[in-house]
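Here it is, the structure, as structure tokens.
The complex is shown incomplete by one protein chain, all other protein chains being positioned as in the whole.
A and B label the chains in the order they appear, each numbered from 1.
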Amino acid sequence: MIRFDSVSKEYAGGTTAVKDFSLIAPTGSITVLVGSSGCGKTTLLRMVNRMVDPTSGSVFIDDTDVSLRNPVELRRSIGYVMQSGGLLPHKTVGDNIATVAKLRGVAKAQRAIRVRELMAMVGLEPELATRYPAQLSGGQQQRVGVARALFIDPNILLMDEPFGAVDPVVRAELQQELLAIQKRLAKTVLFVTHDIDEAFLLGDQVVILESGGHVVQKGTPAEIMANPASDFVEAFIGANRGKRSLHLSGEDNTIVVDGAGRVAGRLDSGR
Amino acid sequence: MSLLAQAWQWLIDAQQYSGDGSIPIRLLEHLCFTFAALGLATLIAIPLGYFIGHTGRGALWVVGITGAARALPSFGLMLLLVLVLGVSARLWAAILALVILAIPPLIAGAYAGIQQIPRATIDAARAQGMTEWQILFHVEVPLSMPLVFGGLRGATLQVVATVTLVAYVGLGGLGYEIIQGIPLRRFDQTIGTAIVIVALALVLDALLAFATKLSVPKGVSAGRLADVRAKDAG
Partner (left out) sequence: MDWFFDNIGLVLSLSLDHIRLSAIPIVVSFFVAVPLGWVAHRYAWSKPLVLTTVGLLYTIPSLALFMLIPALLGISVLSEINVVIALSVYAVAIMVRTAADAFASIDPAFLRSATALGYSESGRHYAVELPLAGPVLLAGIRVVSVSTVSLVTVGVLVGVPSLGFFFTDGFQRRIIPEVMTGVVMTLVIALLFDLLLVLAGRLILPWARIAEREHKQAIS
């Protein structure tokens, strides 16, 4: 479990990235922090592995204050996936996945086995292990990033807009793969995105943020959709332009149409 | 006979290749000075350049120092140091002058080498749990190698050129034959030696250019050739 306890982050020069933020991200579920650029969501994420230290307040992992832990050792126990880059260009895919294990002296054979396992889990062909990141597509590179994050089987996964830099088709694939992995492994995932649809798809708990890390609404996707807490939330989830209010239409009432009259889908009678 | 022909005659004369003032000896002296200065300068400049690149502290100094170094007349610096430290210490004074000239391009190379690494790569390495030293040795050093060698190439150029001038204070090196030969109007000697100097400079530069190319990490050059990869094949 990850617990934020009244954390704030102020930078020299007066910018406040986060003000008095509190949240519990429950164990074994995906918590999504969603908001526009500058709302502090990445800052909050990076407080968990001490890439950023709060100016006040504390972050707890399973009731241990992270500031009491050695940063290097803490980061090695947490999986971190970033948006792009982040892979070492001069190392092979296999070496990238096993980066820290190699530094810690884990035996080559052991590493190779684990790398194969993880590549299979994220959907990468084993031959890619000897390639270099630059020879992979964007989607493949992100899968490598996820594999790397899962190497030591951490309890916690931090994901910072990991699918933002790939095209929509690949993004959809990666999202589904993440859900599949989560079903198997049940990690505690803290996921940051600016895309509300992604948040609704992946999040067990969705936290909508405004600037300064101010929580505008949090809850399950269904709760938020049913009762948006403010005009801001309505606008943010696209409810104000009728995108989210659907009704049936057409012959036999099988066509689903949104508030603006756009055809949104077809009623699935089997569900 | 044209000057060039005279020089050629001088060059192929076997007399030039034996004895104290012979071409091979001068060449050896020249190389010794060059490598001594470059070696010392590297020991000082590379760690310093890496420190500035990794921590970001003192970055403004790098720009200032490289600019100032280019403006400093190397000949004058060397003569000044010899006078200040005493003619009996002229060997060390000359080497000191050479080291001072070689340091700025080396620092610039190491600093730029680290700076051109995308910040995201270093950030990710840190977030994976690498210690600062591990980041330096496993990420920054390998990825900075081409630019470090580029800096070394520039420094070598400077040093080889300035070593031609150390003969003026009575030390050896290939420049001796030129500086001694001018007042004697022995232009066959001076031009012949100039040809040897040019050959030396070109060979060293070519070697370093090759080394620079070799130093590009495999994964980085692989990326540049990978235009054939399918765009986002998943």
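Assume a contact is a pair of C-beta atoms (placed from the backbone, for glycine too) under 8 Å apart; a residue touches a chain by one contact, two chains touch by 3 or more.
Keep in mind it's a predicted model, so treat the numbers as computed, not measured.
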item	value
Chains on display which the left-out chain touches in the complete complex	B
Contacting the left-out chain in the complete assembly, out of B:24, B:39, B:67 or B:118	B:67
Contacting the left-out chain in the complete assembly, out of B:45, B:77 or B:147	B:77
Sole contact to the chain not displayed, among B:12, B:89 or B:182	B:182
Interface with the undisplayed chain - residues on subunit B	2-4, 7, 67, 70-77, 79-80, 82-84, 157, 160-161, 164-165, 168-169, 175, 178-179, 182, 187, 190-191, 193-195, 197-198, 201-202, 205
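Everything below uses one rule, namely that only the chains that are shown with their structure count from here on.
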item	value
Whole-Å separation of chain centres (CA-atom averages), subunit A against subunit B	48
Subunit A-touching residues of subunit B, taken from the complex the two chains share	118, 120-121, 123-131, 134, 138-139, 142-143, 217-220, 222-224, 226, 229-234
Subunit B-facing residues of subunit A, complex	46, 49, 51, 72-77, 80, 82-92, 99-100, 103, 131-140, 148, 166-167, 170, 173
